[in-house]
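Let's look at subunit A:
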Amino acid sequence: MTSIIETKNLGISFGNHKAVDQVNFAIDEHQFTSIIGPNGAGKTTLFNLLSGQLKATNGDIFFCGKNITKCSTVERTRLGMGRSFQLTNVFPNLTTLENVRLAVQAQKKIYFQMLKSVFSYKDHSEIAKTILKTTLLVNKDDVLAKNLSHGDKRKLELAMLLALDTKLLLLDEPTAGMSVEDVPAIYEVIERIKEEKTKTILLIEHKMDMIMNLSDRIMVLFNGKLLADGAPKEIIANETVQSAYLGGLYDEYTA
Partner candidate 1 sequence: MRVSYENKLGSIIFLMVSCLLIVFPLVYEDRNLLIIFTQIFIFAIFAMSYDILLGFTGIISFGHAMFFGIGAYSMSIFMKRFEPEMLYVFLALIVGVFLSAIVSYVVGLLTLRLKTHYYAMLTLALANLFYVGAEKWRSLTEGADGFTFRIPDFLRERVNFYLITLVLMVLVYFALKLFIQSPFGKVLVAIKENEQRTESLGFNILYYKIIASIIAGILASIAGALYAISLRFVNTSVFSIDITLDALLMTIIGGVGTIIGAVIGSGVIEFSHYWLTSLVKLHWIFERWIIFFGILYILTVMFFPKGIVGALTALKRKARHEKKHDQSDKMTG
Partner candidate 2 sequence: SNGEKGSSEGTIKIGVLASMTGPLESYGKQTVNGFELGLDYATDGSNEVAGKKIEFIVEDTETKPEVAVKKATKLLEDDEVDFLVGSSSSGDTLAVVPLAEEYEKIMVVEPAVADSITGSEYNPYIFRTARNSSQDAVAGAAAIAKKGVKIATFAPDNSFGRDGISAFKEAAEKLGANILHEEYADPAGTDFTSNIQKIIEQQPDYLFIVWAGANSPWNQLADMKVEEKGIKISTGAPDIPALQTMKPLVGMEGFSVYYHDLPKNEVNDWLVTEHKKRFNNEVPDLFTPGGMSAAIAIVEALKKTDGDTNSEQLIESMEGMSFETPKGTMTFREEDHQALQTLYAIKLESKEGVDYPVPTLIRELSPEETAPPIRNK
Partner candidate 3 sequence: MELFFSLLINGLATGMLIFLLAVGLTLIFGLMSVLNFAHGGLFAWGAYGGVWIYSLTESYMIGVAGAIITGVILGFITEKLIIKPVYGDHVQQILITLGYMLVLGELIKVVFGPNQIAVSPPELLRGSIEIGELLIIKYRAFIIITGIFIFLIVNYILKNTKIGLIVRAGVIDKEMIQALGVNINKVFLYVFMTGAALAALSGMLLAPYAGVIHADMGMEYAILAFVVVVIGGMGNVTGSLLAAALVGISGAFMAYYVPELSLATNMLLMVIVLVFRPKGLFTIRG
């Protein structure tokens, strides 16, 4: 089986601070991998490297066997890597629907059409609306994104990623701030995508129950280094992970 994404000695430094340091991994297609680690461990930075928001100081990234280290964000997205952002990052003065429709438009590769109204692309709106429903954003089509509550913004963030419909999904704390009531539904959405076995998912989360239930594999980042990489059971047993990341709280989740 070929790996869909692979890194070789990947690293980035900010000044003399190595935020990501010599990270090597390869992820198989349709695998569900979670990344955990303390705050500031370099998880988001790793995502930024994979999706092209940041340029690696050293090392290489391969996507479907192709070296994409030098590719731009745009190229990577077009190759089939999509991501959501930890800190909500949407188009604040566009409506929820317009936000998602832009993602649909990108997915349909309608880039430079300037002589046709968007309203003639009926299917785009339909797809966007379906996705909004999936992500529990019903009745919010016409709300400007900046006026959404925090939790709803998180949902919109996810909706835009789903609309992009990429092979690889990089999810950065998708449920942070989502209400207890809605988390299960979002969890289900993610689980369903996993079950479909058409996409590869990389997930950053601090919610251990979610991670334990979904993951085929867990990678642990510590001070930019890949500290552990393995099946959920192994990882959770790891002492360093226990003491430096979970503290006493893990029991609560399993209880």
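On the choice of candidates, all candidates are chains of the complex that A comes from, given by their letters.
The rule is simple: a contact is a pair of C-beta atoms (placed from the backbone, for glycine too) under 8 Å apart; a residue touches a chain by one contact, two chains touch by 3 or more; residues count from 1.
What you are looking at is a predicted structure, and each value in this text was computed from that prediction instead of being measured.
Comparing candidates 1, 2 or 3 against subunit A, the one that touches it in this complex is 1.
The touching residues of subunit A, when paired with candidate 1 in their complex, are 51, 53, 72-74, 77-78, 83, 85, 89-94, 98, 101-103, 105-106, 110-119, 121, 142, 160, 164.
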